[in-house]
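Note that one protein chain is taken out, while the other chains of the complex remain in position.
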Amino acid sequence: MPELSYREAVRDALSQAMRQDNDVFIMGEDIAEMGGSMGVTAGMVDEFGPERVRNTPISEMALAGAAIGAAVQGMRPVAEIMYEDFMTLASEQIVNQAAKHRYMSGGQIKVPVVFRTQGGAGWSPGAQHAQQLEAWFVHIPGLKVVFPSTPEDVRGLLWSSIYDDNPVVFFEHRTLYGIKGDVPEEIEPIPIGKARVHREGEDVTVIATGRMVHESLAAAAEAEKEGISVEVVDPRTLQPLDEETLVASVKKTNRAVVAHEAVTRMGFGAEVAAVLQYKAFDWLDAPIERVGARFTPIPFAPVMESFVIPHASTVLEAVYRTVNKKT
Amino acid sequence: MATEVKLPRLGQGMESGTIVKWLKSEGEQVQKGDALYELDTDKVTQEVEAEASGVLLKIAIPEGEVEVGKTIGFIGDAGENVAESPESDSASETASAVEQKRDVPAAATNGSSQGRVADAEPDDAAPQPESGGRVKASPLARRIARERGIDLSQVRGTGPDGRVVAEDVERAEAQPALAAQAAAPAGEVESRPLSNTRKTIARRLTQAWTVPAFQLTVDADMTRANQVVARQRELNPDVRITVTDLLTKVCAQALMRHRDVNVQYTEDALLVFPNADIGIAVAAPQGLVVPVVRAAEQRSVAQIAAVRADLVSRARDGKLRSEDIEGGTFTISNLGMYEVDQFIAVLNPPQASILAVGATRDQVVPLDGELHVLPLMTLTLTCDHRAVDGATGADFLRTVKAFLELPGLAL
Partner (left out) sequence: MAKVEAKTTLAKGDLQDVLREMLLIRRFEEKVEERFRAGELPGFLHVAIGQEACAVGVCRALEEGDVIASTHRAHGHTLAKGTHPNELMAELYGKQEGCSHGYGGSMHLYDVERGNIGANAVVGGGLPQITGAALAFQMRGEPRVAVAFFGDGATNIGTFHEALNLAQLWKVPAVFVLEDNKWAESTPELQHSPIRDLSDRAKAFGMKTMKVDGQDVEAVYKTARQALEYARSGKGPVFVHVDCVRLHGHYIGDPQVYRDKDEARKLAETRDPITLLRTKLGVSDEDFEEMDAEVTEIVEASVEFSKNGTDPAPEDALKNVYA
C-alpha cells in the first residue's frame, strides 16, 4: 500500500477530482504559487492553471459566496478558508446562504460546495489562530460537517464531500498534516456519516475527533498496561453522526469518554454525550466523561497553552475515572 | 352594502391597537385615502386612512383598545342601515390563530428549560449522584438488579461515593449473605431478635419435620428446556424468563396429569385441588417466603414469568400481601443459582410435596456406548407419605422429567 502524508492525501483527492472533472476547481487565499499556507495545494497551479487554482483577495465573504454561487450553477468548487478562525467571516454566506438555499427554495436548488479549513492549537499561534469551531456548524441544519484524522480518511472523505450535493464544512487539523499513513492504491470514497473503530476494547469507549484520535490511542496503550481495555472510535463525520456505531460500542463497554480539542463546554462532545445517555441509559456504569479544552481563549505562552488544551494524559485520567481507578 | 371598517394589521406581530380618536364624525362623507382615525400601536401613533368612499354611517368603537380584525365602523351610502353587532371576526381569528401557532413552541421551550443543568467540566469534580434515602447506583446496575430481582439496598457499592456498579450487583447475586454480613463487626457475637417471618418458618417447618416423608431423585437433560427458555426470552423481550418459570409450567401440567399428587392430607379426608397453585421459594431479606403463582397450568411461560417476577420483587421489598402467600398446592425450591448440585427440601405444610432443584451442569453421560456431554439438572421430590405413595410420586416425577426433556409435551 502506498504511504501518503495527511497533507498529500488532501492534495491527491483534490487533484484527482480536478483531473477527471472540469467542474471541480479550488479557490482560496495564497493557494496558487505559494501552494497554500499549509502547503496543501503546492504544485497544483502548475498542473491545472490559475483559472482552476484561483487565488482570491483577503475577502472570506466573497470567497465563500462566489463558491456558493458557482455551486448553485452546477460546478463543484472547493473553497479554502485559511484558518478555522476565519470561518467567522465566511459564516454569513455559509450559514445564511449555502445551508438554506435548498430548503428555502422548496427543493429547487442544490449547493454542492466544500469549505475546507484547518485549525488547531499546540504551537502558540495565539487565540485568533487556534480555534476549533465545529460545534457551530454541526448546529446548522443543511450543512454536513466532516473532520477526518488520518491520511486514508481525509482522502476518501474529501472525495465524497466533493461529490456530495450538499454544502460540506471540511475540517482538517493543523498538527496532522505531517502524519503519514497507508492509503489504498485507488481512492476509495468513504461514506459520509460512517464512524471508524480504530481500536477495539472491552472496558471503556473513547469517542475522539481530529488530533484527539491520536492522543486517545496513546492513552489506550497506557491504559492497557493497567489492564484496562479501551475502545477508540472516530466518528469522522460530525453531521450526520453515526449514532449506531457509537451507541453499540458504549453498550458493549458500558463506559464512555468523548474527546475533542475544542472547548468542552457546550461543545460537540456535549451532543454526543446526550445521545449516548439517551440511547444507552441502562448500559451506563459510569457518568459520561468529556475531554476538551478549558473554557478560555487559547493563550500564547506555551506553558499556559499546554494547560488549556487536552492531551493523551487528559484522556487517560478520564478513562481512569470511568473505571473508578484511584490514581 | 356598507363596507365594514376593520382594525388593520399594520405590522408583524401586531395583535391589537388603541383608537385614540376618530377624525371624521358619523354621517360625514369620507373619501378613500382620507385620514379616518388616529391609532396607537406599541410602536407609534398614526393616522389610518379610509379604504372606501362613502358616508361614515356608524362608529362602532369610538375609542380604546381593539383587536386586529374587529369591526370598528361602517362606511356606506347615506341612509343605509347597519347591523348593531359586528360580524364574526374571521380575520382576527386567523391573526390570533397565526399568533397562537407561534406561541406554542415558546411554551415548550420554557417547559424543558426547567430541567436541571449538570455542570461537567473535566476539571470540576465528577457530578454527585443524588443522595438522601436513595440508593446510588449506575443505570446499568439498576437494570441488572431489576432483571434479577436483587434488592439494591442490600448491595454494597464500590463505585465513587459508594455508588453501586454492575460488578457489585453481580457479586451480591452470587453471595447475598456475605454482602449483608459485611457490616457485622468482627469478634463479637451478635444477637438478632427473631422476626415474625423467622418465627413462622420455625413453627411450620418443625411441624413439617414430624410428617413421614420420602424423597425421590432424578436427573433431567435440560438441552431442550434451555432452548425453550432462550426462545421464550427472544419472543418476550420485556420479561426475563428463567428456568424456574419453565419448571413452574411443567410441574403445573404434570400435576394436572397426576391429580393425586396435587393433594393434601387431613385427618378426615384427602383434599384434591382443581388447580396447580405453585409456590416458589424466595430468599427474601426477612427470610424464606413462598409466594404462589395461581392456576399455573392455565398460564403461558411468559405469563408465569411476569407474575413470578412481580412476586419476587415484592417479596424482596417486603411488600407481599397475605393473598400472595396463602394457598398453594405444590412448591418449587430452586437453589441452582447457588451452584448446589442437589438437595432435599423440607415439606411446606400443609402441601403434600415439594420439588428441590439444583444447578444445571454438564455431565458426561454414556448413551448407546458413546460418551455425551449433557446439561443435567437434578430434581429431588419430597412427598408426604400420608397423602402420596412412592409409586405415585415416582410416576409424577417421571412426567416432570419427560416434560423437561421434551417441553413440547407440556406447553
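By written order: A and B. Residues from 1 in each chain.
Following the convention adopted for this analysis, a residue touches a chain if its C-beta (ideal position, glycine included) is under 8 Å from a C-beta of that chain, and two chains touch if they have at least 3 such contacts.
Computed from a predicted model, the values in this text were never measured in an experiment.
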| item | value |
| --- | --- |
| Which displayed chains the unshown chain touches | A, B |
| Residue in contact with the excluded chain [from B:3, B:18 or B:46] | B:46 |
| Hidden partner chain, touching residue among A:31, A:67 or A:190 | A:67 |
| Residue of B:68, B:141, B:172 or B:278 touching the missing chain in the full complex | B:68 |
| From A:144, A:198, A:214 or A:321, residue that would touch the chain that is not displayed | A:144 |
| Interface with the unshown chain - residue positions in subunit B | 6, 8-12, 14, 43-44, 46, 51, 68-69, 91-92, 94-95, 98 |
| Contact footprint on subunit A, counting only the chain that is left out | 25, 51-52, 54, 56-57, 59-75, 77, 92-93, 96-97, 100-112, 141-142, 144, 165-166 |
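Following the convention adopted for this analysis, only the chains that are shown with their structure count from here on.
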| item | value |
| --- | --- |
| Between subunit B and subunit A, distance of the C-alpha-averaged centres to the nearest whole Å | 42 |
| For the subunit A and subunit B complex, residues of the former touching the latter | 254, 264-265, 281-287, 289-292, 294-295, 310, 314, 317-318, 321, 324 |
| For the subunit B and subunit A complex, residues of the former touching the latter | 120-123, 126-127, 138-143, 158-160, 165-166 |
